[in-house]
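Heads up, one of the protein chains got dropped from this complex, but the rest are sitting where they should.
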Amino acid sequence: MNYIPNTDADRAEMLKVVGVQSVAELFHDVPAAYRFPPLTLPPALSEPEVIEELNALANENDDPHHLACFLGAGAYRHFVPSVVDFILQRSEFFTAYTPYQPEISQGTLQAHFEYQSMICALTGMEASNVSHYDGATAAAEAVIMALQIGRGKRNKVILSPTLHPQYRAVIHTYTQGMGLEIAGEDLIGVALREPEGTAGSAALLDALAGLLDQQTACLIVQNPDFLGRLYTPAEMQALADRVHAVGAQFVVSVDPISLGLFVPPGRYGADIVTGEGQPMGSPLSLGGPYLGFFAMRAADVRRSAGRIVGQTVDAEGQRGFVLTLSTREQHIRREKASSNICSNQALNALAAAIYMAAMGKHGLRTVAELSYHKAHYAADLIGKIAGYTVISRWPFFKEFIVRCPQPVALINEVLLDRYGMVGGYDLGNDYPDLQGHMLLCVTEMNSRAQIDLLAEALEEITTMNLERYEGEVSRG
Amino acid sequence: MGEPLIYEISRPGRCAVSLPECDVPPTPLPEGCVRDELPLPEVAEVDLVRHYIRLSQMNYGVDTGFYPLGSCTMKYNPKVNEAAARIPGFATLHPLQPEASIQGALGLMLELQEMLAEIGGFAAVTLQPAAGAHGELTGVLMMRKYHLDRGAHERNIMLVPDSAHGTNPATTSMSGLKVVEVPSDTRGNVDLAALRALIAQHGPKLVGLMLTNPNTLGLFDENLLEIINLVHEAGGLVYGDGANFNAILGIVRPGDLGFDVLHYNLHKTFSTPHGGGGPGAGAVGVSAALADYLPGPIVKQSEADGMLRWYMPPKSIGRVKAFFGNFGVLVRAYTYLRMHGAEGLRAVSENAVLNANYLQARLRGVYPIPHGDRTCMHEFVAQGILKDAPGIRTMDIAKRLIDYGFHPPTIYFPLIVPEALMIEPTETESKETLDAFADALLRIAEEARAAPDLLRTAPHRAPVRRLDEVKAAKELVLCYAPACGG
Partner (left out) sequence: MSYKYDPQAKYAKSHEWVRLEGNIAIIGVSDYAQHLLSDVVYVDLPEVGDTVTQGESLGTIESVKAAEDAYSPLSGEVLDVNTELENHPEWINEDPYGKAWLVRVRPSDLSELDNLMDAAAYEAYVNEEEEKGAH
């Protein structure tokens, strides 16, 4: 056994010290009828064999490493500098547990303190924790925190229909035992009427504000929203004012890369800022591990969940860092804790910290600008193709909506098979009114040549007989 | 001589990355939306790398040395896991790609679901939860919904032993249910008489029982079958906290014993690295009666065409996370499982339990071990209470262990043992390592009598001395001031 150093001779000596004849005797408390069940598992492989098997499995996938990717919708392909994974693999970071013993965990603790500082810088907020599981669970934890701030007296939560559909789903799951009223999701019609005419106004934000009352604990919007729309700081501040007027919390879920360029939520009245931190240094990895970042007002930290690092001094007065405010957490508060979170996404938070430090203020702005310009170039190009309509006539960052002449799934299949491209997200999956609409995402990882090829491909597809592909898709 | 903050080595104009020129015509930026400041640090690549390497040197990991942190299963993390997770055909997959383009990844997940179901004795498994506590939430919400679907709206009470991890009661509250605590008996088992009384009192309102077995004292409950039976007779379900699964791989299957639902900690039992506190993965296995309630999507093979597809169970509690789970962690756990097979897994638990019993035997007589008369499983709980050293506490012993080059055990948990030292050696440690650790603890016991100040002021050989936690909690400094506050 590779990972078990003790030999039969070692075990014999140890058994003698323990005072039993055999290892099997150690399990006498296990009900005999069920002891040592035969397990039907595939036979053990050696290291070269397991690598071969894994490579074979990996080869069955079409990966964006080898393809052009125009898919976003909550998981983004941004450049990860080589230093990020290099540092992550330092064993002292990688194989450590939660920093319960601060004297030998200063590396993790200081790096996480720096992470908190940079998340504050990015979001314009005063405090940050060390992460939740992902953008979705961070949004759910924001709801729970808002209920805490409302001291349990407020039980209504307003969700924008253009908050990521999976985030909304997770909020429903998390709160199913809490007896809440969840409002706002049926306002999608308002958001969708806008593209046809009233570009520039924010009818959706108005409609959401119309739901506010004294029972409201919080209102959550995403910016840029799931459909790619960027709301202006003025629009957001106006909404924040209305949220605060009824004493509720204004929660904003945000793409961290967009904050390299755009005014952060801390500057337009947000009380809690959450989001998916994956674009900052974590690979796409089929959806995880990612990290949910979570920033807030300093006055509210005691109502938040999750680990927080604080600065202090050691016995000699030297600066040091510890986990602090742990009395909020489950290991001390038990059934009175507001969340059960224990393990978080510490290593992804470290990756995000290294990413932010490596990029710095100029690098992150460049990434955001490249994404912005390339996305707009792509939208212009695709909007000129007969049969396609770009319906994002609002300000957007790196994602926009295209109405397509064929079913989106079909187009995506052709893009993958014939052009080696991963196409956009099929919005019909979540919004029945958006059948035939594709959400395209363009980042600094997409070259002009790739974008030009995408436009050519989309044009060619309009002339194809897609019956062969109909067959493929109907299987799905 | 602490390491400066990254902000303190920042100099205007530096950057650690090079990015391409813009190759498309620019578009004007939207008016009123662009930020005028962004207080991120500015550092060159070499300074960035040195900063983090120096920070890493102030840390202690399993690769540094012995890490007997009870309840955390700090076993060695095989390096092949890392190679596996970094294969581009896994690492660069977008979660929303068409199913047809990720058949290999889905195949890996399906096989992992099946292997975990087999090891635990369950009908179905979800890989979606991101950590153990997340798996608990998943399991408890399923138990709740199961009763609701049967019209049992009055069922809102969860029994939780007093030895449980804090996540158990916290999860119960978060799910909108009430916690009723069950005491332990003098042998460290669930107190059967008390359990009977509580069930008599709350029976018709019972959602179920959350049970960690082996429990946090490192003991396999001697009355387990009877406990499970009592809960089932009252119409309740039994939740298994799988934090201690490393003791029972191939030894016993919780599903066979009657557990209805259980979470696995892939980052403990199946060797994926802890990363300083995460990411983990908290897969959940369930009996057939609960299979339709699993959060999804999970992977299923289509009977029609053999394709692997995402599948949402019909009565699902919903998603607990965006996308499908911590896939990168799943790849590592899969790799570990494929390298072990059935015999290898049983050897893991056998050696983990032997190592714990050996350490327990070596410390017996010097450190009180409240249940030291019993065979322990993969861990045991001693006490930092030493004869003739009344002023010395567990904290002092733990800090002194650092001077000997070891990571301290879990301390002050479980709460029912005063001055607890919870020691879990795992199977990946050699007899020499265990002996060195036991020798250190025995020497510390002598020091406690002869030179107690050496303990009280420990550690002496760490990057910092003991830290002032009161100051940290009172005068909250949670970020570098110039960076925060917008």
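Read from first to last, the chains carry the letters A and B; within each, the first residue is number 1.
The rule we apply is simple: a residue touches a chain if its C-beta (ideal position, glycine included) is under 8 Å from a C-beta of that chain, and two chains touch if they have at least 3 such contacts.
Remember, predicted model here, so these are calculated numbers, not experimental data.
Of the chains on view, those touched by the hidden chain across the whole complex are A, B. For the chain left out of this panel, the touching residue among A:33, A:315 or A:332 is A:332.
In the complete complex, the residue from A:66, A:302 or A:384 that touches the missing chain is A:302. Annotation: of B:32, B:204 or B:418, B:418 touches the absent chain (contact as defined above).
Within the complete assembly, residues 151, 302, 327-328, 332-333, 336 of chain A touch the chain that is not shown. On the side of chain B, the interface with the absent chain consists of residues 418, 469-470, 473-474, using the contact rule stated above.
Going forward, only the chains that are shown with their structure count from here on.
Here the CA centre of chain A is 21 Å from the CA centre of chain B.
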